[in-house]
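Omission of a single protein chain aside, the complex is shown with its protein chains in their original locations.
Letters A, B, C, D, E, F, G, H, I, J and K mark the chains in the order given here, with residues in each chain numbered from 1 onward.
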Amino acid sequence: MKILVLHGPNLNLFGRRETAIYGLTTFADINRAIEEQARELGVEVEIFQSNHEGALLDKLHERIDDCDGCVINPGALTHYSIALHDCLKAVPFPTVEVHLSNVARREPFRHQSFVSPAAEGTIAGLGWRGYLLALRWLVESRQ
Amino acid sequence: MKILVLHGPNLNLFGRRETAIYGLTTFADINRAIEEQARELGVEVEIFQSNHEGALLDKLHERIDDCDGCVINPGALTHYSIALHDCLKAVPFPTVEVHLSNVARREPFRHQSFVSPAAEGTIAGLGWRGYLLALRWLVESRQ
Amino acid sequence: MKILVLHGPNLNLFGRRETAIYGLTTFADINRAIEEQARELGVEVEIFQSNHEGALLDKLHERIDDCDGCVINPGALTHYSIALHDCLKAVPFPTVEVHLSNVARREPFRHQSFVSPAAEGTIAGLGWRGYLLALRWLVESRQ
Amino acid sequence: MKILVLHGPNLNLFGRRETAIYGLTTFADINRAIEEQARELGVEVEIFQSNHEGALLDKLHERIDDCDGCVINPGALTHYSIALHDCLKAVPFPTVEVHLSNVARREPFRHQSFVSPAAEGTIAGLGWRGYLLALRWLVESRQ
Amino acid sequence: MKILVLHGPNLNLFGRRETAIYGLTTFADINRAIEEQARELGVEVEIFQSNHEGALLDKLHERIDDCDGCVINPGALTHYSIALHDCLKAVPFPTVEVHLSNVARREPFRHQSFVSPAAEGTIAGLGWRGYLLALRWLVESRQ
Amino acid sequence: MKILVLHGPNLNLFGRRETAIYGLTTFADINRAIEEQARELGVEVEIFQSNHEGALLDKLHERIDDCDGCVINPGALTHYSIALHDCLKAVPFPTVEVHLSNVARREPFRHQSFVSPAAEGTIAGLGWRGYLLALRWLVESRQ
Amino acid sequence: MKILVLHGPNLNLFGRRETAIYGLTTFADINRAIEEQARELGVEVEIFQSNHEGALLDKLHERIDDCDGCVINPGALTHYSIALHDCLKAVPFPTVEVHLSNVARREPFRHQSFVSPAAEGTIAGLGWRGYLLALRWLVESRQ
Amino acid sequence: MKILVLHGPNLNLFGRRETAIYGLTTFADINRAIEEQARELGVEVEIFQSNHEGALLDKLHERIDDCDGCVINPGALTHYSIALHDCLKAVPFPTVEVHLSNVARREPFRHQSFVSPAAEGTIAGLGWRGYLLALRWLVESRQ
Amino acid sequence: MKILVLHGPNLNLFGRRETAIYGLTTFADINRAIEEQARELGVEVEIFQSNHEGALLDKLHERIDDCDGCVINPGALTHYSIALHDCLKAVPFPTVEVHLSNVARREPFRHQSFVSPAAEGTIAGLGWRGYLLALRWLVESRQ
Amino acid sequence: MKILVLHGPNLNLFGRRETAIYGLTTFADINRAIEEQARELGVEVEIFQSNHEGALLDKLHERIDDCDGCVINPGALTHYSIALHDCLKAVPFPTVEVHLSNVARREPFRHQSFVSPAAEGTIAGLGWRGYLLALRWLVESRQ
Amino acid sequence: MKILVLHGPNLNLFGRRETAIYGLTTFADINRAIEEQARELGVEVEIFQSNHEGALLDKLHERIDDCDGCVINPGALTHYSIALHDCLKAVPFPTVEVHLSNVARREPFRHQSFVSPAAEGTIAGLGWRGYLLALRWLVESRQ
Partner (left out) sequence: MKILVLHGPNLNLFGRRETAIYGLTTFADINRAIEEQARELGVEVEIFQSNHEGALLDKLHERIDDCDGCVINPGALTHYSIALHDCLKAVPFPTVEVHLSNVARREPFRHQSFVSPAAEGTIAGLGWRGYLLALRWLVESRQ
């Protein structure tokens, strides 16, 4: 089973300076936790981050016939990328949308998601563990 | 560790007639899966369903000093119960909001949640497994 | 044939003091007229009033397998009870929504109905006779 | 007692081709049922259909002193004819608005009615029987 | 003179743990101050709190012929209970709406009140003293 | 100088029954006053009323090369006839919009006028005298 | 008969530099025309301009018992002065609102008038002659 | 193959005076171009213009069983005729909506079309050639 | 203790003609009651009314270092004076907003208050006694 | 004559799997039809697809002095790319916007187009033939 | 070259008590910095502050023929003074709008500016230095 993990714009900046202090909070740490969880579940993951909407679409197109599920944190694209919405509806594999923070507590313009209606489901506000739960669900719900 | 699992109005009707056929889809089956997961994680759960907003509030008040976390599927109350919002903000333990279906794909009046900003986070659209992921998160994030 | 007649919050106060003077306008009088109409049509009716949204839901759940149609005047719940909406969609029998007054002539917040899209149809502004027409329709449209 | 039954634009197309199969569903059948019900109730009816808003107004003006009640299915004019609204408020006899379908389940632009606040009441979603209930109410409520 | 004091959902949690420290800020303290004020004004009060909208309505119905005025803090129900609106308009005695905090400074969904147009007047943002001013007004304005 | 005076839907019903009593208030009386005013100002008027939007357009098209100004009371069409808007912009002569009542005091749906931006100006709320002022302006402003 | 003519903020700048060229278009010219019209109609006028909302209110208060009608061009205050609205409703004499330009053709924020619902009627888009028509109406409609 | 070409209100005024100068821009010229195109494509066309919404509906009803496609420029009716919407959905043949100008560049009230969702497709802003492209599409897409 | 009592535009007109009849309802009577209440509470009051927003601001600036609390009835300025909002936030003493009538029952444009979020609290709909309760609160809450 | 044909995000996925069955419906087939039509009309076309908004802008900038017209199907960018709007307004050649489907029948967020007001015109809902009609128009309207 | 610097309501309170401590932050300090900058640029400035909208208008009228540019910080009037908007459009010299704080980060009612569309440009969020940049621009852009 192959799973694609996509990170949208600016997510690479996450926890950039506060590393050692706060433990598992840098972007690299999150990715390490994802890879560990994947190993434990016995699945293959490809992790990809881009600040370009188009590059995220290209990656999804490229993997269209070679992927069993996707975990995506679209970052700010969540709120205006209708192209991502269209793409997630066009690919044949299920997607779980993940947000690190509880978007319902943030600015009103973050309350609309164009990704949610195109995804199977959403996990928000549960921090980096949200990615691991999403992976686990993709594996368990396919069994 | 003690966890309260709350089901809001009409959730007891879930999968009422289609039991045997579709496997784990009746309300009783969901509750059995929750109890099993709790046993596996080594935590105590109390499961409570009510069609009365007030009864859900009463239950939360009753357990205010004797609970370590809450998993709630508020059903239709999600969209208008400001009293539930106030209550979840008043209790000292964390709450995870769970929805069986992907509410972003349903009627517009279901796109507003008064529970999300009062909860730690939200899991939506991942079916009955959403409850299990919420339980797991409450346990693991407290370690 | 068994029909459930539900009255929502405050409807029991209807015509409370003006009885003898105006003829058939107290709550008791309306219920007597409904029972008479039921006898004439040869159907059984159960009449139930509650100020508790949850109690109306409980009643519908209790009769879910033992009812052929419902006449409901949801009172103020019309305008905010998404739980009633969900419940009426979940029960297997048809419902007719009745309003004593012409809601289109009242405050703007009464122009939205969460019950209408979940009911078969609506009768509004025709006074207590609206209940009788609703009963008649449930009987005649099933023949 | 004389009753005017008005059908607005396109209603003459109703059930145009599916006649024999579905029984009482063509426009002609509906009118026959209305006439039968009128005979049974001992009242006179005039039935008039037009695709012209102005022609419906002309008919109401013409009958202004010679009519005891009106049943109107304004079709699409429901949602934008303020002229019909004004006319129904100007005539001295009561009107019942009828819709064959449950407009609350249709497109949002059909949720606004300019006719409802000018009518005594509304019957929606109960099919062709809605006309018969409206006739019956006009007769019984005047007794 | 008899006055009904109603507290809506979650108000019983007010100041629950901070008692001794902050002086007159627990729910019990507020009620004691109300009773004292009532004694001083020479009126009888009944104080009632419920998390159930329906129970508040039942209480108002029960006292409909035996009450001279009502002080209500509807809590979260303020913002969505049209049933409370209807009930306050149906009872024959005057009501004063009280809010502990200044709702105009809080979330936008708290800016709409369904209770205000059904009450005589409103006192907001003046803390627990707001209840005492309301009591005083009910007594003085009836003299 | 030739002036066209147009009355929209339902205006013919104005003052229909209260003639003799209230003096100059029936539709016929208004038209007589207009004709008198025209004679006094030394201009020719054609007065035309219709309940049909199309008939009002036809009349304006017919007079397109043979008219020096128009006074129009579009009645309910004011609020939705974009066709009238387009037509008044297409004809080469100036138009004054007249309303008998003060539309700003009526229902919100009467606050939007599609005729105002296509007219030279508007006179509202000044009763039947509004027509006479409009006529006078058309004459005086062309001198 | 005494009539008050009020000009709101900035109206004194009208036609300030283009005088001799365009004839009757400066502010002084408009006032001369108003005075001439008043003489012709046999009424007294007081003309007052201010850039201060408060000064316009003070003037209306001062003349409250000594005025038979008012013509007001509130300028920009039209669109936000609720105080002017309240004042015009409080004074016992009728007011006609005049606008030189056709406000319906201007920016959207000029489409709302707080003065219109407090005035008897409105004349807009008819230039300086609008003031004369307003005067004439005040005189003729009182006869 | 038979095609109905409908022109809505005021379209007959198009290019009324500027004929000879601008070449193919009068209403007659457009119709000539349509007829020529029809001949070239080997199809029959009936061209019909009316200022009456009802007359356009009557024409569509009349041709309901005798037409293979429709090209309609609904003029101002585009923006409010729900009756036209209903009629185009009721007829069995495909319709192409044509607008001479680019409505997206015009007033906001022209941005809503009730005809678009009832038509197969729309051609806007391409001038009189839009009609010819619509004809061509109706013919070619049926082959 | 020194308290500033401010009355906004038009409040001086209150009860202007109906004095003797209705008892304490003229502006002078209200001010007398305020002064009496102040004497009874042992505080000094300065009462100031103006129709000029700027004059109210000037007064607040003037008293900025010499005032312990303010009672303000901003009249119509409530609904649009952002300058008053800014000023009340800038002064160091607490303010109570008072409205004679229940604004929630009046026109929608009166439902927005720019003063409420800048005040400590609000008393509305309790008539002239509202001023007295506000004074009492300022005194008692400072003890 | 040189024409640029631009396809926006995800359009390359069109008809990806259903090729052989439905005939001319893959992305490659559409491009072949465009090239054929170009040959027939005697014009040169460059076809370019990208998932990157910036790449579409770069292409338009690159061809700014070397292009006679553009046909664009902006895909999802239609609904949010103000940059595309600005670019199409900045280039000196005309553009026709094409949509394969009838966007007016799809989700509300697809009803707003930032491209339409910057294009000459729009063709929507006419499938792949829409591209051919757009090409034809660009050629014929320049003759 | 003469420049008018206008400060709207409440700006005189700026930094009122924190003078010596924070350096250049009192109102007097800001004005001194403006005067210094003016000397350095070789221009004359008149600085004027008022809490009265009308007084700001009067000042602009008074200087209409004797001013080469204006710098205005309209304070709260920014958001509702349509009279200021009209006045700035009527005067012949250019205006730069200045705000000390970043209004885009403040309450939503501060996001609308009636001054911006009437000014040449806007400088916001750059503190007291914004006035100096505005002066510099007025001088340099006229050279």
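Throughout what follows, a contact is a pair of C-beta atoms (placed from the backbone, for glycine too) under 8 Å apart; a residue touches a chain by one contact, two chains touch by 3 or more.
Note that the structure is predicted; figures quoted are calculated from it, not measured.
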Hidden-chain contact residue, picked from the options A:Met1, A:Leu41, A:Ala76 or A:Ala90: A:Ala76
Options J:Asp86, J:Glu107 or J:Glu140, residue touching the unrepresented chain: J:Asp86
Residue ranges of subunit K at the interface with the undisplayed chain: 96, 102, 104-105, 113, 116-117, 119-127, 129-130, 133, 136-137, 140-141
Absent chain, residues of subunit A that touch it: 8-10, 12-13, 16, 50-55, 75-77, 79-80, 109-110
Hidden partner chain, residues of subunit J it touches: 52-55, 57-58, 61, 64, 80-83, 85-87, 90, 114
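Methods note: only the chains that are shown with their structure count from here on.
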Subunit C and subunit J, separation of their C-alpha mean positions in angstrom: 55
Averaged-CA centre spacing for the pair subunit H and subunit F, given as whole angstrom: 31
Residues of subunit C whose C-beta touches two or more other chains: 52-55, 80
